[in-house]
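What follows is a set of notes on a single structure, which appears directly below.
With one protein chain held back, the other chains of the complex are shown just where they sit.
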Amino acid sequence: MVPRYSRPLMVAIWQDLNRYRIWFEIEALAAEAMVATGDVPAEAAAAIRTHGGAAIAAMTEADVTKIADIEAVTRHDVIAFLTWLAEPIGPDSRFVHLGMTSSDVLDTCLAVQLTQATDLLLQGIDAVMAALKKRALEHKLTPTIGRSHGIHAEPTSFGLKLAGHYAEFARNRARLLTARTEIATCAISGAVGTFAHLDPRIEAHVAAHLGLAVEPVSTQIIPRDRHAAYFCTLAVIASGIERLATEIRHLQRSEVREAEEFFHPGQKGSSAMPHKRNPVLSENLTGLARIVRGYALPALENVALWHERDISHSSVERVIAPDATITLDFALNRLAGMIDKLTIYPDRMTENLESLGGVVHSGEILLLLARSGISREDSYKIIQRNAMATWTTLGHPDAKRFRDHLLADPEVAGRITPEAIDTAMNPNLHLARIDTIFERVFQE
Amino acid sequence: MVPRYSRPLMVAIWQDLNRYRIWFEIEALAAEAMVATGDVPAEAAAAIRTHGGAAIAAMTEADVTKIADIEAVTRHDVIAFLTWLAEPIGPDSRFVHLGMTSSDVLDTCLAVQLTQATDLLLQGIDAVMAALKKRALEHKLTPTIGRSHGIHAEPTSFGLKLAGHYAEFARNRARLLTARTEIATCAISGAVGTFAHLDPRIEAHVAAHLGLAVEPVSTQIIPRDRHAAYFCTLAVIASGIERLATEIRHLQRSEVREAEEFFHPGQKGSSAMPHKRNPVLSENLTGLARIVRGYALPALENVALWHERDISHSSVERVIAPDATITLDFALNRLAGMIDKLTIYPDRMTENLESLGGVVHSGEILLLLARSGISREDSYKIIQRNAMATWTTLGHPDAKRFRDHLLADPEVAGRITPEAIDTAMNPNLHLARIDTIFERVFQE
Amino acid sequence: MVPRYSRPLMVAIWQDLNRYRIWFEIEALAAEAMVATGDVPAEAAAAIRTHGGAAIAAMTEADVTKIADIEAVTRHDVIAFLTWLAEPIGPDSRFVHLGMTSSDVLDTCLAVQLTQATDLLLQGIDAVMAALKKRALEHKLTPTIGRSHGIHAEPTSFGLKLAGHYAEFARNRARLLTARTEIATCAISGAVGTFAHLDPRIEAHVAAHLGLAVEPVSTQIIPRDRHAAYFCTLAVIASGIERLATEIRHLQRSEVREAEEFFHPGQKGSSAMPHKRNPVLSENLTGLARIVRGYALPALENVALWHERDISHSSVERVIAPDATITLDFALNRLAGMIDKLTIYPDRMTENLESLGGVVHSGEILLLLARSGISREDSYKIIQRNAMATWTTLGHPDAKRFRDHLLADPEVAGRITPEAIDTAMNPNLHLARIDTIFERVFQE
Partner (left out) sequence: MVPRYSRPLMVAIWQDLNRYRIWFEIEALAAEAMVATGDVPAEAAAAIRTHGGAAIAAMTEADVTKIADIEAVTRHDVIAFLTWLAEPIGPDSRFVHLGMTSSDVLDTCLAVQLTQATDLLLQGIDAVMAALKKRALEHKLTPTIGRSHGIHAEPTSFGLKLAGHYAEFARNRARLLTARTEIATCAISGAVGTFAHLDPRIEAHVAAHLGLAVEPVSTQIIPRDRHAAYFCTLAVIASGIERLATEIRHLQRSEVREAEEFFHPGQKGSSAMPHKRNPVLSENLTGLARIVRGYALPALENVALWHERDISHSSVERVIAPDATITLDFALNRLAGMIDKLTIYPDRMTENLESLGGVVHSGEILLLLARSGISREDSYKIIQRNAMATWTTLGHPDAKRFRDHLLADPEVAGRITPEAIDTAMNPNLHLARIDTIFERVFQE
């Protein structure tokens, strides 16, 4: 976790205080459930809730240190916490954690933390979607050149570009909801998942109060395929961030200049070159995406634990659970702000669109020629010939535009009228169905 | 694709013949849809269907070679195919692919192939689940030791182990269904996704006939976050295979010997050591899982294509789409057979369960002591002391079992009766709630 | 392995025939070494060499099939081969593989195949370096704009760009040589590496004749950290290919047009847009790089085998050893050809260099101002102000160039002469030390 790439809200979820609060809640809920199963006297459960709850509410960093000191001896984090908790609760503390195993607490706590983190991530996606939608509607009919292979293809609208990213983030949102369901389970099933010393009603009670589902079959732990699926989902979302960031980086290139990240007053782009305004946010997002992707791998390797569990997943999760969610949370919010404030240059889009002498309309001309009765093969050759002639003289003082090359070509001249060519070369032709697509995207 | 790890059914999906059949179907359906939009004469669409269909039906490897030869000149695979297809169709071939771009065909075809592949994978998962369920029910109450950290923990049942894996594959099945939906979309939207030369009804028609959804907004291509999510799902499934394979490898260890892969008559385990029977299928599955996991990465890197598309994803998909699905398909089917024929040794399970002198019941004794009024902390120390005494003398001629150590301990003796200890040490105690768990797992 | 991305020379290394030839060579060499150790009669070793060698020399696909049929029964590849080999050799075949274990043959064979593959890869790197050097020298002093963050920074030369890639491939060459040493070891040490039934002189003999080093300590197998390091090296090289491919893709962008992949006569860039000439080779190389990178992961996961070995690495290597080397070999050769035939547009480079009104010289002007006695901070502000004024009016009919903005700025005017500005804005200033750098790069 690098403070530079962290938001406090997400960081707080992964701090010791939050973790201990959740641990306590699990223990208190379990004790309360055990009253019903006859394992714990009602007074004891009440004492746990009252005295333990008070201690937790008053918990400070000093307590965190105290627990760490106990752990240095016991070498066991949950036992250290329970030892600390025993003091305020007193003799009834022997009813805390009764028949439970550490993983009952640890894994259920991780589920709660991950759902809290996911809820923040969903807000981040919502912010990205809101920014994309706003700018997409704003530029719904702003013509711009579409590019495949980095080469001008056919006109499109800038809003449509953004709509595509919006749709991707809508998918990412749905994926994240699914991933949230994956990891939102509770297991209070004992040392090897048999409920030997624990009535399943305890699990059900704790799950219900924490907003979790019951894990149908746990071993000692909640199975890690759930977490692997979760972190893979974060990796997919990160890749979507990179796709959008890459688009902006391209648009801001000096030769393109169709969009530009907001440049703050006082900002310096380069210590050596005062003229620079760099797409540093997008580049940063590209790097953050790589980081989040990297965390999917250890999560996948965590699945094949030995027998009823080994603890190799634990160190991995201590690192990647905070780091992946904190980084992605930061990236989503940075992205939302960047899109929201993006400077967009429609004039420059038009300029670029027209910069290749009109060859970008070759597809429409191909259809015209084909309709005139020439075979597809021959039409293609004729148009390719004229397009290349246009292309290779771009920038020459006496360069002809594609339209003029075509009209001068005897195989074209007799078959297509100048008016037909002009119609075919109207960029608005390409905007006719933007509405239809926008309805698909934004009304779902 | 290594023949050794491939099943013909899956291989066929990725062969040129299947691909060309799907390409043709897309072109024919598109032409038929264009009759309704007025772009193609009904006779032309009929000619395409009839003559093109006949050519496709009669297609052989010689045609595949012919198309490859054309591609060597045009350096464009779809144009090569269309050139080949033009001959049997004749002049009406100019109505084939009208206003479409190659990706309309390629991406929709990939969607069809991936859904075909997924359907086979789902069958593979079903086979694994069937085998797991059969063996789980068979050994529902076969006692065996549960292990955490590779160390004996508490008794469980062998059926419960398998039920856990069944539940994981049930989750994998659900994930794969979601992943199937992710990639089952159709785009016939033209060079940059604007439908400039194509009525959206064409896309709808083709999609409906191919069992695909319409892609809400495509660029030139179907967005690759869908495929990234798909291959990540395969990676998660592969990791589940590895988890089960790892379990079997552990159980077959010489020191454990609780289960064993079926050893074929005539099989040789080692060229140098005739006594060997190795868990080679499980080890093989472990390796195959690594391979499938490795394919998720390039799929994730494929997401951030440039602008409306670049073609860097294509080489990746030519490799990983067949290789990942073929490998996973093979692995699932190998796994199903392996579980189905697994030799299971219940006697050896009992023997291992009892091999540590009874210390595996320390958890239950801890509860007994705690109920007798000793603090959790003190109970723990007493039991740990006796368990360690038992453990460190294991195998000694005059070794005492845990029960006897406990009864000889003055802090225990007065508080717990021998009968209570014997009750606590009955493995069946741990099987009491297996039914409940099985209901959760198998009745969903 | 996809034929489209494979060269026959590399494919042959991984075919069964080559593998069996190497297996035989190892067995024959081992038998010959065992004559010296007294384990094998000289006549037997001679019979193995003569009759076995003849059979191997005459080996056809029919034999490959025959061995596969035997393996279907024995389920053991080496035993199947030895059974096939026993027939031509006759009774002396009992001296083949004496005291050896399969891995002695398999691992040493893999070492030979990997060294053969590496030698081809080194040729590929040499071809890339030769092409880069040729074009770098050709364009040593061709001015072009250097870009950081995709934004024009300062002038550089096109040759220098290529020299940087040359230096990277020189590093890659050195890495690959190191990686070759890593995997070029021989182990003939028996079932668990103790040489129990094998004199170490046998290993030394085989190693020497195969050009391999002796593995200091093997278990049953050659340790897999060697192979992990090897495949990671391929991943680094692949990433270098991607960096160069990415540069070309950028240069070919429609807005940049400074370089272009050779476009074959008859080639078609797009089925729908006849005007397209796309950087498809570079994009393809980008995808191939992703594929090769993906193979590093399973290689890393192969390291931690169980005890003296498990066979989970085997399926991984059957896939990635051929696939990674074949793909990288193809990529290197495609890259070499692409660079060699790259069309370069120096005029367009100059045009782009000048397109931002001269702001790309802001760094030199900053030094001028600083030398004139203004603080760095203030100099920066003055120049940034003028650069932004230039930038934001780019393309306007009455736009002033950076030079003119500066001269009109009262804080600049008195301090720097127009001549000093003109000197500072001479692109050749940036080429003065290219020679020095070229000496560093090309004379090593």
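By letter and in written order, the chains are A, B and C; residue numbering begins at 1 in each of them.
By definition in this document, a residue touches a chain if its C-beta (ideal position, glycine included) is under 8 Å from a C-beta of that chain, and two chains touch if they have at least 3 such contacts.
Computed from a prediction, not measured in an experiment: that's the story for all the values here.
Touch, as defined at the top, links the missing chain to these shown chains in the whole complex: A, B, C.
When the omitted chain is restored, the residue from B:153, B:210, B:291 or B:311 that touches it is B:153. The omitted chain makes contact with just one of the residues C:149, C:257 or C:334: C:149. Here one chain is not drawn; of C:52, C:193 or C:322, the residue touching it is C:193.
The missing chain, though absent from the display, is touched by one residue of C:17, C:73 or C:236; that residue is C:236. Of the candidate positions B:87, B:119 or B:351, contact with the unshown chain belongs to B:351.
On the side of chain C, touch with the chain left out of the figure occurs at residues 82-83, 86, 91, 93-94, 96-99, 101, 146-150, 153-157, 160-161, 163-164, 167-168, 171-172, 175, 178, 182, 190-197, 200, 214, 216-220, 223, 225-226, 228-229, 232-233, 235-236, 239-240, 242-243, 245-247, 250, 286, 289, 293, 296-297, 300-301, 303-311, 363-364, 367, 370, 375-377, 429-434, 436-437, 440-441, 444. One chain of the complex is left out; on chain A, the residues touching it are 1-2, 4-5, 73-76, 78-79, 82, 97, 99-102, 190-191, 197, 249, 264, 266-273, 278, 280, 283-284, 286-288, 290-291, 293-295, 297-298, 301-302, 306, 310-316, 318-320, 323, 327. Touching residues on chain B toward the chain that is not drawn are 145, 147-154, 249-250, 252-257, 268-270, 272-280, 283, 297, 301, 348, 351-352, 355-356, 359-360, 362-363, 366, 380, 383-384, 387-388, 390-391, 394-395, 402.
Here is the rule we go by: only the chains that are shown with their structure count from here on.
The set of chain B residues that touch two or more partner chains comprises 82, 97, 99, 101, 190-191, 197, 286, 293, 297, 301, 306, 310-311.
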